[in-house]
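Missing here: one protein chain of the complex. Every other protein chain is in place.
Here the chain labels run A, B and C in written order, and each chain numbers its own residues starting at 1.
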Amino acid sequence: MNPEKHNEVILELRSVKSGYGKMEVLHEISIKVFKKEIVVIVGPNGAGKTTLLNTIFGIATLHDGEVIFKDKELNKLKPYRIVSLGIGYAPQLGNIFPNLTVDDNLTMGAYIRGRDPEIESDKEEIYRLFPEIARRRNQKGKTLSGGERQMLAVARALMAKPKLLLLDEPTAGLAPKAAQALLNKVTEIRERGVTILLVEQNVRKALGVADRVYVLVSGRIIKEISKEELGVVNIEDLFFKGSNNQK
Amino acid sequence: MIGTNITLEVKEVAKYFGGVRALDGVSIKVPNKGIVGLIGPNGSGKTTLFNVITGFYLPTKGEVWFKGERIDGLNPNEVFLKGLVRTFQIPRLFKSLTVLENVLVTPPRQIGEKVLYSPITSKWVNQEESLVEKAVNLLHRFGLGNFIHSRISELSAAHIKMIETLRGLITNAYMYLLDEPAAGVAYNTARELFTMVKRLRDEEGLAFLIIEHRLEVLMDFVDYVYVLHNGKLLAEGTPREVMNNPKVIQAYLGG
Amino acid sequence: MIGFNVLGFLISWATFLGIYSILSISLNLEVGFTGIVNFGKVAFYAIGAYIAATVSTYTILMLYNIRAAPYTTEGIIALGKYEYLNPFLDAGLFLLAIVLGFAISGIVGYLLTYPVLRVGPEFVGMTLLAFGELLRIFFQNYQPAGGSKGLMSIPHPLGWLRTPLIKDGLYTLIVLGFLVLIYLYSQKLVNSPFGRLLKAVRDDEVAALCLGKHVPRVKATILFISSGFAGIAGVLMAFYLSAINPNMFMAVVTFNIWGMVILGGMANNLGAIVGAAILTFIDRALTFVTPNLGITIITPDYIRWMSIGLLITLVLLFWPRGMVPEKPVETPPLKLIKKRGDRNEHNA
Partner (left out) sequence: MIGGADIINTIYIGLVYTVMAIPLTLSYKATGIINFPHINFITYGAYTAILLHDILGVNNVFIAALAAFLVGGVISVINNLSVFQPMLRRKTNLWIIMIASMGLWIFYKYLLYSVLDVLSKIYRINFISRLIRFSTLPTFQVGGLELSSAFSTTLIMSAILLFGLYLFLERTTAGKAIGAISDNPVLAEISGIPKDKVINIMWFVVGGMTAVGGLMWVIFSIATPEIGDWLILVIFAIAVIGGLHSLTLTALGAFIIAAAENIGLLYLNQAFGVPTSYKPFISFLTLLIVIIVWPPKGAGGGLPYRFLTKRKSFRGENK
């Protein structure tokens, strides 16, 4: 099944070059994300996965190329404008406000919605989705464990009611069971109509939830794998030998 | 006295930050003229190990030996004077100085750096002349002759990395610790950088310990690889052995 | 303008220019070249001034066997009587004060290296600011140094020249002589491998450390030298004004010097002098013009300070490199190779 026929493109990166300051981390990246898909970007350490997400949000500097979300170019927009367009982002590091309570962390996630009366009911909804953090809603963020932090980060990003959710290694540092639980929630979130762009190092787990996979090695997309091919391709091999084949 | 063919030996080094065990009993050997890789996932303790070797941290346990001398407990400047040069993941050049000046800052014990002698030009001018000549030759030798008077802000990321590595050569450098030399540069440039490393080893007889994430580049150039994971040594061996080690693949790809 | 004394103005401006240039050069050595944010410059200036005042007055009173403290009426009268008697004594006291002012200010600066190394640039500023104020309050309350009234009748080294114009003129030459010496010394210092080292420490002290440089020693050295220079400026000022009091050493003096350095251009000794020349010119001109203005709507001094404050902010906002921007370190071999490079470009 070719998703292109049924769905419209929600996010597109067109030959993006980006990095931090002068350093160019991503070289000529082009990817597409279709509506209601779970797209996974896998790649070894230091491949530029986080940089890719940061580029979408303008945290990494875009040297060349375009980032397009629903026909809008994101290049010059301030982060809060990007959020209000409908993109949520749960980063891997520094993903919560440690000195705010869990509840306030969620409030901050809904900042762009202003005085929307539904915020409180949405919070309850989110707490039903993540019962682990509901129990700790009045505790400060810094008291949470690693897994709870990741959940809070995802929950916070959801509070803005995004159409597209960017997740940066949500399973990093989690025990296998917790990681699986979190990925199950990711599928559940997709069921609610949210498109997901997931960056993962934990290849095998991520492949279980993915609709499509991009393999990112050393700042280049070296392969795009459709759902049908997922079982066949040996991704590990690509990790180590990837760009040798590319050049 | 340890074996004469070993340049750097890290013996059972541990470093704890409060309850966090950033390094836990790591032992590493770098032979003379060796190019040794140090890999591992983020947060596995690679940079902490560099910080311990170069004197930024005191190890909680263990010893560091360099050329038969114990160097843990020395200050970073003293470690440099022993001949151990370090580069950083994000290069730390002096951004308001020119390329040539960046190289010229490096030589230790310059007469003109002593405050009493510095106003008396005749005391240091001869030394300065020979240093300038050496530095210019060095830069020409590695194809940077056109950039001698450029400011650091005018250079590309790859040149900045090259200069950070090269400036140690003007002095008594004996061994290099390189922190992600290929991060943030294009693939071909990364290969050029590693070719330069190899050239330095062959021409100058230097030893290298290199942290690198870009395995596809690193593996073609190193003799031996250590893999760190959660502060412990996970595996070691030749590049081929390490690449085929299931434990390494698991650490990199997750269980 | 009626009653405007051009020669007097020029002499007074040149003296202030000399003294403030020494201060701004010394601040520039710290902040421009080495990156030490010194908000307590005035403290070292004050130390120099107080050393000059106490050493000279107490010595004279002791030598002439007068049992009165210099801040009492009796002491002031006695000083007025004896200060012009012996030119050699006055000159000797002047030299002694210069040497002591340099040494003691320098040592105090050297000791302050400890807090300077402990904290980052913003907090270095605060620490030294607090130190300056601490010292001023100390002088204000310390009776042997005159308390809040300060010390008067400091013997002028050229006091035996009774004509004020000649006396002041010659003294100005002495001040300018010191300025020239200090300027030449600083130029030599920064255009040497040591100057390069200073800039390296300013740009990235961790990297400098990794290149084997003893960064704390470098900072201590520069704090010693520049604090010593500020001490000399204080000595020169005390003898010039022949009276000092704690209110001359408010924190705002430090910021005046900062204004000179920022306006002139950081990390450039010539810039420091240019900045000092402009701000002291405004200061002196206002002092000379004010009496002729009669009653003004706003005290000119306020306008002057307002402009200095605004100037600092605006220059940093729109013109951060100042009037004379920083130049690369030029040692003779470097100059040579640069010339050669330029010639090659011409040929090509």
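Note that in this section a residue touches a chain if its C-beta (ideal position, glycine included) is under 8 Å from a C-beta of that chain, and two chains touch if they have at least 3 such contacts.
What you are looking at is a predicted structure, and each value in this text was computed from that prediction instead of being measured.
**Student:** Can you say which of C:7, C:166, C:206 or C:336 touches the chain missing from this structure?
**Tutor:** C:206
**Student:** So one chain is hidden, and I want to know which residue out of A:78, A:135 or A:192 touches that hidden chain in the complete assembly.
**Tutor:** Of all options in A:78, A:135 or A:192, contact with the hidden chain holds for A:78.
**Student:** Among C:8, C:92 or C:115, which residue is in touch with the absent chain?
**Tutor:** Hidden-chain contact among the options goes to C:115.
**Student:** Identify the residues of subunit C touching the omitted chain, counting contacts across the whole complex.
**Tutor:** Answer for subunit C: residues 37, 39, 114-115, 117-127, 129-131, 133-134, 137-138, 140-141, 204-206, 209, 215-216, 251-252, 255, 258-259, 262, 297-299, 302-303, 305-306, 308-314, 316-317, 320 touch the chain left out.
**Student:** Go through subunit A and note every residue touching the omitted chain.
**Tutor:** Within subunit A, the residues touching the omitted chain are 57, 59, 78-80, 83-84, 89, 91, 94-100, 104, 107-109, 111-112, 156-157, 160.
The criterion applied here is as follows: only the chains that are shown with their structure count from here on.
**Student:** Quick check for the class: compute each chain's Cα centroid; which one is farthest from the centroid of subunit A?
**Tutor:** Between subunit A and every other chain, the largest centroid distance is to C.
**Student:** Hey, how far is the Cα centre of subunit B from the one of subunit C, in Å?
**Tutor:** Centre separation, subunit B to subunit C: 44 Å.
**Student:** Report, in whole Å, the distance between the mean C-alpha point of subunit A and the mean C-alpha point of subunit B.
**Tutor:** Whole-Å distance between the two chain centres: 34.
**Student:** Report the residues of subunit C in contact with subunit B in the complex, numbered from low to high.
**Tutor:** Residues of subunit C touching subunit B: 185, 188-189, 192-197, 199-200, 202-204, 206-215, 221, 225, 326, 328-329, 331-334, 337-338, 341.
**Student:** If you look only at subunit B, which of its residues touch subunit A in the complex?
**Tutor:** 41-42, 90, 156-157, 160, 180, 183-188, 190, 213-217, 219, 243, 249, 252-255
**Student:** Please name which positions on subunit B make contact with subunit C in the complex.
**Tutor:** 54, 75-78, 80-81, 85-86, 88, 92-98, 100-101, 104-106, 108, 110-115, 118-121, 124-125, 128-129, 132-133, 136, 148-149, 167, 171
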